[in-house]
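Up next is chain A:
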Amino acid sequence: MGKILVPVRGTRADDEAIKLACTLAKRTGGEVGVLYVIEVKRSLPLDAEIDEEIQKGEMALSQAAMLAAKEGYELETELLQAREAGPAIVDEAHERDAELIVMGLDYKKIFGEYSLGDTAPYVLRNAPCRVWLCREAMTVENHH
Partner candidate 1 sequence: MKAIIMGCGRVGAQLAAMLDTEGHDVVVLDIDPHSFRRLPQTFKGTPVVGNGTDEDVLRHAGIEEAQIFVAVTQGDNRNVLAAQIAKHIFKVPRVVCRIYDPIREQMYRALGLQTISPTIAGAQMLRKALET
Partner candidate 2 sequence: MYFIVVGGGAVGYNLGKSLLKDGQEVLIIEQDPQACQRITEELGSVAVRGDGCEAKTLEEVGTARADVLVAVTGDDEDNLVACQVARHKFKVPKTIARVKNPRLEPLFKLLGVDITVSSTNLILTHIQQGLPSHPLMPLLTLKGCLEVVEVCLPAVSPAVGKRLKELALPAGSVICLLVGKDNLPVVPTKDTVLQAEDCLVAVTQTDSLVQLQAALAGL
């Protein structure tokens, strides 16, 4: 196994994906890169520095690093600014020549309907490598 890319959003669903990627990398001697994409609103220039968003991203990345350390693994982290996460993740996978993308997904409903969001479908449709999605379990309120 070569490089594994784990895009994170700073939610609980990230943890599973990171753990899975680290376990896999350890066993096969691969590398894990964790990516956080700050989606910059179009009303701002792409290189705008949005402190709040940067903080959130850095937090998610350090959380990921901590989790990996617990698994006895050291990973690379990267913070990116883009308009949309999907295309940024796919570009990154191309650039790093990733062999696998592992993404965590929350169970989310929008207007009462299950929603995959925009990012996962885009990555599934366009990523050059294999993609694994780890969906979180439904929460109690989602169950009903």
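Here is the rule we use: a contact is a pair of C-beta atoms (placed from the backbone, for glycine too) under 8 Å apart; a residue touches a chain by one contact, two chains touch by 3 or more; residues count from 1.
Picked so that all candidates are chains of the complex that A comes from, given by their letters.
Everything numeric in this text was worked out from a predicted model, so none of it was measured.
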*Using the touch rule from the top, find which candidate among 1 or 2 meets chain A in this complex.*
2
*Name, in rising order, each residue of chain A that touches candidate 2 in their complex.*
41-46, 82-84, 86-88, 91, 122, 125-126
